[in-house]
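Missing here is one protein chain; the remaining ones are kept as they sit in the complex.
Chain nomenclature is as follows: A, B and C, assigned in order of appearance, with residue numbering initiated at 1 for each chain independently.
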Amino acid sequence: MKGKKGIIFGALDERSIAWKTAERCYEEGAQIVLTNAPVAMRMGEINKLAEKTNAPVIPCDVTSNQDMEHLIVKSKEHFGGSFDFILHSVGMSLNMRKGKSYLDLDYGFNQKTLDISATSLHRLLATSLKHDALNEWGSVVALTYIAAQRVFPDYSEMADAKALLESIARSFGYHYALKKKVRINTISQSPTRTTAGSGVKGFDGFISYAEKMSPLGNASADDCANYTITLFSDLTRFVTMQNLYHDGGFSMTGVTNSVIEQMEK
Amino acid sequence: MKGKKGIIFGALDERSIAWKTAERCYEEGAQIVLTNAPVAMRMGEINKLAEKTNAPVIPCDVTSNQDMEHLIVKSKEHFGGSFDFILHSVGMSLNMRKGKSYLDLDYGFNQKTLDISATSLHRLLATSLKHDALNEWGSVVALTYIAAQRVFPDYSEMADAKALLESIARSFGYHYALKKKVRINTISQSPTRTTAGSGVKGFDGFISYAEKMSPLGNASADDCANYTITLFSDLTRFVTMQNLYHDGGFSMTGVTNSVIEQMEK
Amino acid sequence: MKGKKGIIFGALDERSIAWKTAERCYEEGAQIVLTNAPVAMRMGEINKLAEKTNAPVIPCDVTSNQDMEHLIVKSKEHFGGSFDFILHSVGMSLNMRKGKSYLDLDYGFNQKTLDISATSLHRLLATSLKHDALNEWGSVVALTYIAAQRVFPDYSEMADAKALLESIARSFGYHYALKKKVRINTISQSPTRTTAGSGVKGFDGFISYAEKMSPLGNASADDCANYTITLFSDLTRFVTMQNLYHDGGFSMTGVTNSVIEQMEK
Partner (left out) sequence: MKGKKGIIFGALDERSIAWKTAERCYEEGAQIVLTNAPVAMRMGEINKLAEKTNAPVIPCDVTSNQDMEHLIVKSKEHFGGSFDFILHSVGMSLNMRKGKSYLDLDYGFNQKTLDISATSLHRLLATSLKHDALNEWGSVVALTYIAAQRVFPDYSEMADAKALLESIARSFGYHYALKKKVRINTISQSPTRTTAGSGVKGFDGFISYAEKMSPLGNASADDCANYTITLFSDLTRFVTMQNLYHDGGFSMTGVTNSVIEQMEK
């Protein structure tokens, strides 16, 4: 990572995966720019991280073309040219926040959820391409969740948003690879006790189920930061358009003896 | 299918998969309601089909909650109660229609594309559930395409829309199964020379590639209608939340000798 | 199915999926040949079924080229020519039977398990092709289990055998489609209380877990017979090389509220 430069989205507070990733990038010798939604910045503690990692903070509402443009242009100015990596750790469900169930979605909220959580990746990549902001063999990682493949009922409309996000990563990954050899992958992470994750209803029962269903246990935010580092590095240049499970084996486990025992109670 | 009742979306003209499916349902003794977008009804020949299959036509803009409500309520009235099946064959890309490339999407158009092509399924299912419009063991089929799993560059934003559609089918499929034993599946069909399909850029080169890559050749609209019939029948009651490839083997074929030979030219 | 002819493997007793499928084929007007391993025939009650379905029984050790040859040749004689469908419902784990755990496999037993449970499908198809025994658009179905995709620890080496079986279905499916338009699919069925299924250790805890994890509940042997009928019919001609989940939605369900509740006890 020495000498590499990149943008980290979504570092709300020190439990965030993005926060940990920013710290790890910095430790490994990378330069970073931090960004988050203006409202999240007010709630969170991003300035503490900015100080620690010697990084500017550039606010960005990911649903605004103008904000995205501003972020990319300012980042290029800060780095003195194009850069190498981006972490997209962005997601929010308005229907969940407003207490609307999946069977009774408000479609205006839903459109906003998709825009924030998925289309934002397209906007980010299209803006980066337009400004030729990523160096050859650059690497983009977006965080996702296995609800995009299988139903976890409490995840509600976020499941659909993540499916859309993963599709955008593949679709744009094709084009960015051809044009600039940039690779785009998603990491499908264990449920993680971040401030965002904890908001999901039934999260406690669920996280203990995931722990019991993962032969290695749930992966932590720190582990996820480590894994992300490998995808930003030059050692993974030919991995692109993939959805990569970082979940202690959860995705490939149909059942464990520990869950069966619980069922027999 | 004898005695079964259902709604068929998207019968534009006699090349449409929906058209063929409506005919097959009728032949097998089912009663149907036809629906399509007002604008598509003006362009197409749905009234010919309506006459042939003795079916009312109820227009429905799938992006309108009100229209959807009207469709479901009127269908129940027509059938004298709840019904058994729905075919969702709906999709449209505004960016493609307006000549905007995937790298330069208009996000307003994109939002509309997702609403028409994917969210419409949610709206349809939520409205059906609210009016308790589907009988137990009812069956919903939505048509999709393998671009939701792998990149076909000319398919542009429709790939992302189909990924979203398939996720909605899974997510809602979970809930509808629990509540009413209704099953929801998507059929991932070979590229088909329908009036809609033909609009895709590079369609001819692509359809001949698909033909060469499918050990049984491409599946036709007639074949798709047949397959859909099996999913509406009581013989497939425990198939739900699946994406089912109806593609002559395309999806499981990495390469064929016929393609390799072409590469060596 | 009227007028169709085919071979059914593996009807041990009336709880068997193969037994139910034979009955359903017969009801729908098909002619069948029954076969099973000599040892299974002694344990089971296949003659009762033979009488009921007016079918000859031709024993066949599926690990013997000669037996397979004999079965195919005799079936052609019986039918007065080539035929239309085959159900492969064959599987046996020697290591499980002998009480050897997955961590301590006897490789001689394992080789035999793979031969009986997976390579037998290749032998069957190669022999059929050699004798041109299947009509154009013929259909072969093999029964499998989701342990081929995700780990169910008590399923032991059968998981690997099923993965091999599914690969053979795809590989041979490609060739048979090109040569004779024959299609080959696997059905991945819910855990089923057959005499064979019940032998698996921890089966009871497991089947109740599967029930709780399937939005429609587990699919029964009767349902599986129905589904198999659709794959033998002419309505599914362009479905080939697929692994088809017939499982009440289990495969696409990450967790259910009913499992979460159990975890919280």
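Worth pointing out:
The working rule: a residue touches a chain if its C-beta (ideal position, glycine included) is under 8 Å from a C-beta of that chain, and two chains touch if they have at least 3 such contacts.
Note that the structure is a prediction, hence the values are computed from the model and not measured.
Interface note: of C:4, C:123 or C:237, the residue touching the hidden chain in the full complex is C:123. Of the listed positions A:49, A:87 or A:219, the one in contact with the omitted chain in the full complex is A:219. Counting the whole complex, the residues of chain A in touch with the unshown chain are 170, 173-175, 177-178, 181, 183, 190, 215-216, 219, 223-224, 226-227, 229-230, 233-242, 244-249, 251-253, 256. On the side of chain B, touch with the chain left out of the figure occurs at residues 146-147, 149-154, 202, 205-206, 208-209, 212, 251-257, 259-265.
By the touch criterion stated above, the residues of chain C touching the omitted chain are 65, 102-105, 107, 110-111, 114-115, 119, 122-123, 126, 129, 148, 150-151, 153, 156-157, 159-160, 162-164, 166-168, 170-175, 241.
By definition in this document, only the chains that are shown with their structure count from here on.
Here the chain at the heart of the shown protein, by mean C-alpha position, is B. Centroids built from CA atoms put chain C at 42 Å from chain A. Computed centre separation for the pair chain A/chain B is 31 angstrom, with centres defined by C-alpha atoms. Chain contacts: chain C has residues 251-253, 256 touching two or more partner chains.
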